[in-house]
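Take this structure first; my questions come after.
Here the complex is missing a single protein chain, while all its other protein chains stay put.
Moving on, here comes chain A:
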Amino acid sequence: MAEIRLEHIDKIYSGDAKAVDDFNLHIKDKEFIVFVGPSGCGKSTTLRMIAGLEEISGGDFIIDGKRMNDVAPKDRDIAMVFQNYALYPHMNVFDNMAFGLKLRKFPKDEIKQRVDNAARILGLEEYLERKPKALSGGQRQRVAIGRAIVRDAKVFLMDEPLSNLDAKLRVQMRKEIIQLHKRLETTTIYVTHDQTEAMTLATRIVIMKAGIIQQVGTPKEVYDHPDNMFVAGFIGSPSMNFLTGKLAEDGLFHVSGTEEKFEVPEGKMKVLRDRGYTNKDLVLGIRPEDIHAELIYQDTKTAHRFPAHIEVSELMGAESYLYSKVGQQAFTARVDSRSHVEMGSQLDLFFDMTKAHFFDSATEATIR
C-alpha cells in the first residue's frame, strides 16, 4: 500500500523540448490512476520515470514520504506489467511467476505459497506446469499480471497491458483487472491511449497532451465537466460535437456560416454574459447522446429543433449514429435504434441545450 506524490516533475531529453512539463499529482493509497492521452503525450515517459527506467530531469517523486528519485529501480518496490506481456519461454508458468521472488531470495515455501495464491486468484492453477507457448493470449496476460502480483509490491505500474489482445479478450481482461484491484487494493498506475479503458478502470483519470496534464478527475467528472476542448473531445465515443459561432445580443447562439440560431438556457447565458462573451467567437460543445430524435423533445423548451439532412447513418444494434451538418460543420447524433433512418433522409433532431458546453475559441478552455 502506498501514497505517491509527483511534484513538479519534468523530463527533458536532448535539446530544450520538455517531454513532461511540471507534472503534479498526489495519488492516494489504493487508488487506480489511469494516464490517458494520444501517442507522444508523455504518459509512458512519466510511468517509466516512476519505475526508474528513465531519469527524472526535475522535481520530486515521493512514495510514502520518501524521495525516490535516486533509489535504484529494483529497490523501489514497484512491479511493472509491460505492453508485450512477455514471459520466459523456457520456463513453465510456476517458474515464470516465481522468478521475481527467487531474485529477491524469498524462501522456497513462501514462493510456493505466493505463486499458488496468485494462480488461484487468476484461475491459472491447472496451467502451472505449462510453458508459455502452450497458453492462449489471455492466459499469458494473466501470467504476466501474476508475475507482478506475487511480488506483493507497493505499487503496480501497467503500460498498455491489454493492447496486444483482441477486442473481445480486452473487454474480459478489463473486467478481471477491476476485480483484481478490488481484491488486492494495490495502488495502481495504468497507462493507455484508449479512453474506454480509462473510463472503465480508473478511480481517477489523468488526461495528458504534449507533456502537460490537461485535467485530473473521476471518470464522471472529466466526462461531465471537461476543463477544455481537448478533454471534451478525447473522452467519449463518438467524440463531442463542436460548433463554432457567436452569442449575439438577442441571447441566441448564431452558428458560423448559417442562419441557424440556438437558444441558450438562462443559467448558461448568464455565465457567458458575466464573463463578457457577448458578440465574441465561441465554441459550442454537445455530446452525440444529447442530440435526440424522439418527438417527445419537441415540447421541451430547452431542446433546439434542427431539421437535419442525414448524410450517413450507422445502425449499431441498440443505437444508431446519425451524421449530419449544421451549415458546413459536421456533427454526430447517437440515437435509439428505433429512430434509425436511412442515409439521405430528413429528420428533426433536438439538441438538449441544458447539456451544452461552451469553450473560449482562442484558449479552448471551458467557460464557467
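As a convention for this text, a residue touches a chain if its C-beta (ideal position, glycine included) is under 8 Å from a C-beta of that chain, and two chains touch if they have at least 3 such contacts; residues count from 1.
By definition in this document, contacts and distances are computed from a predicted model.
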Chain left out of the displayed complex - its UniProt protein name, from "Glycosyltransferase family 2 protein", "Phenylacetate-CoA oxygenase subunit PaaB", "Sarcosine oxidase subunit beta" or "Helix-turn-helix domain-containing protein": "Helix-turn-helix domain-containing protein"
Candidates A:Thr46, A:Asn96, A:Ser313 or A:Thr366 - the one touching the absent chain: A:Asn96
Residue of A:Gly42, A:Gly59 or A:Pro132 touching the missing chain in the full complex: A:Pro132
Option from A:Ala51, A:Leu165 or A:Val222 whose C-beta touches the chain left out: A:Ala51
Contact footprint on chain A, counting only the chain that is left out: 51-54, 73-74, 76, 78, 80-82, 84, 86-90, 95-96, 99-100, 102-103, 132, 144, 147
